[in-house]
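Note that one protein chain of the assembly has been removed; the remaining protein chains are unaltered in position.
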Amino acid sequence: MKGFLCVVLLLGVLFCVQSPESWAATPVNEIVVSAAISLKDAFQEIGKVFQESRTGSKVIFNFASSGDLARQIIAGAPVDVYASADHKDMDDLDGKGFITAQSRFNFVMNAVVLVVPAKPSIQVESWEALRMELTQRIVIGNPSTVPAGRYAHEVLNHLGLWDVIQEKLIFAEHVRQALDYVARGEVDAGIVYSTDAMARSKEVRVVLTAPAGSHRPIIYPIGLVKGSRNDELARAFITFVVSPTGKNILKTHGFVMID
Amino acid sequence: MDPSVLFSLRLSIQVASAATFFIVLIGVGIAYLLAMKRFRGKELLDIICTLPLVLPPTVTGYYLLVLLGRNGWVGRPVYEWTGWNIMFTWYAAIVASFVVALPLMIKTTRASIESVDKSLINASYTLGHSELGTALKVTLPLAKRGIIAGTILSFARAMGEFGATLMVAGNIPGRTDTMPISIYAHASSGDWSKANWMVVFFSLISGLLLYIANHFSRKTI
Partner (left out) sequence: MGLSLKLQKKVEGFTLNVEWKIGNELAILFGSSGSGKSMTLQLIAGLIEPDVGIIRSNGSLLYDSMAGVNVSPQKRCLGYVFQDRVLFPHMTVKKNVAYGWRESYRPEMADRVREMLHLFHLEGLEDRFPSEISGGEKQRVALARALIGRPKALLLDEPFSGLDRPIRLELSLLLTEIRNEFDLPVVFVTHDIFEDYALPDKIIVYSGGRIIQVGSPNEVFDHPCEAEVERLTRFHRGMGPSYR
C-alpha cells in the first residue's frame, strides 16, 4: 500500500514539474503558428531556418485543416500566426475581428491534381475515368472544413462529374489524410494539391492537373492573429515567409509563386 | 428532427447492436477460457484481448487499417478474390466497435465466472454432466449478472466509438456517420445546433445504460 501511494505521489509531482524553461525568470521567445496541413513540410523547413537566424527564438507549429484551425482561434486558442489554404477561413476570422489590421499577405499559390496509388488496382488515366464502374472510391477533403475539398468540388462541378460520382466520394478530415488513403491504395483515386503529391511522390502518381479555369485560384493568405503575445516575433516570422528566402523554400516544395 | 440526425441515431444503434451480438458470443467464450482453463499463451491472450481498452482508439484504428485495408493482411486477399473491401462501409464501423468494446465484456464476464464457487462446478461433474453442459446449466447462469452488466457496458461503449471508426469507416454522410462522428462533423463545421441535440441525447442514453449496468453488477448471487 505504501509503495502504491509513493507511486501516485510521484506522478503528482511529475505533473507539477514543468519543463525547465518555465522555471526561468525570463519569458521564452516563442510563437504559435497555425498553418494549413498542406504547408507542413515547407513551413517546418522555414521554421528551422528562421529559428537559426534568430537565436533564442522558437516557433511552435500547429498543422490541421484550415477550417479546424480557424475554429480553434475563434474558440480562443493562443495562436500568433495563421496561414490557410484559401481565403474563406481567413475572411471568416477577419470578419470576426480576429486578424490584426493590415497584417494579411497572400504569399503562395498551389495547384490541384488528380492522383492515383503508385501501384493501382485499376487504371485511371483521365477525369472521365472517374465515371467508370470500376472506379469505386475517390477521396477528397471534406468540403465543409477542408479547402482542398472545396477546390475539388469546384473542379468536379466544372467537369460535370460532381453529381455522377457522389456515391463514390470519401471525405477526409484534412488533405494529408486524403493523400494517405491514396498512398495506401485504400481508394482508386484522389484529388489533392500538387505539393502533397510531391511530398509522397514515391507512393502516388499524378495523373492530371486540374484544367485551367476549373477552380478559383488557390491563393494562400497568412496573417497576424489579434492579441498575439509576441507581436514582434510573429511579424518577423511573417516577414520571413514572404521574403525571397522563405519563398524559395516554398518553391522547392512545389508551391507556385504569385506573380 | 432532421433526417440526417435520425439516420445517425439509427445507424449508431444498428452498429452497436450488431457489434454487441458478436461481442456476447465471442466474449463469453473467451472469458470462459480465461477463467476456467490453464493453457500455454493464456497470459498473452489476456493481454491481446485487453489491449484495445488501453490503447488510444486511433492506434486501434491503425491496426484495423493495416489488417483490413485494401492492401491489408486480410483485406488484400479478400479484395483480390471478391473485389470487395470493408473500409468505408458501415460493416467497418461494426468491426471497430467490436474490437474496442470486447475487452469490457471479457473483463466483466471473466470476473463473474471466476467468482462462481468451484465446488458447484465440481459437483456438476461428479453428477455426470459434461463440461459444456455444466457451463450452460451451472457456470454461466450463475455468472448471469456479470454477463448482463458486461453486455450493457459493451453496448454503451460500442455506441460511443469514434476514433477507430473514423479511420476505417470514414465520415461519409448518409452511410457511415454514426452519432459520435456526426457530432464531430457538425461541430467541426460550426453547426452547433444539430451537434447540441445529439450530444444531449447521447449523454442521456449513455447515462441510462450505465445506471442499468450498475444495477446488475451491484447484486450478486
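Every chain is named by a letter (A and B) in the order it is written, and numbering of its residues begins at 1.
Here, a contact is a pair of C-beta atoms (placed from the backbone, for glycine too) under 8 Å apart; a residue touches a chain by one contact, two chains touch by 3 or more.
Note that the structure is predicted; figures quoted are calculated from it, not measured.
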item	value
Touching partners, among the displayed chains, of the absent chain	B
Residue in contact with the excluded chain [from B:Leu25, B:Ile48 or B:Ala123]	B:Ala123
Residues of chain B in contact with the chain not shown	117, 119-120, 122-130, 137-138, 141-142, 221
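By definition in this document, only the chains that are shown with their structure count from here on.
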item	value
Euclidean distance of C-alpha centroids - chain A vs chain B, Å	35
Complex interface listing, chain A residues touching chain B	67-68, 71, 121, 137, 142, 144-145, 169-173, 184-186
Chain A-facing residues of chain B, complex	65, 69-71, 79, 85, 87-88, 166, 170-173, 185, 188-190
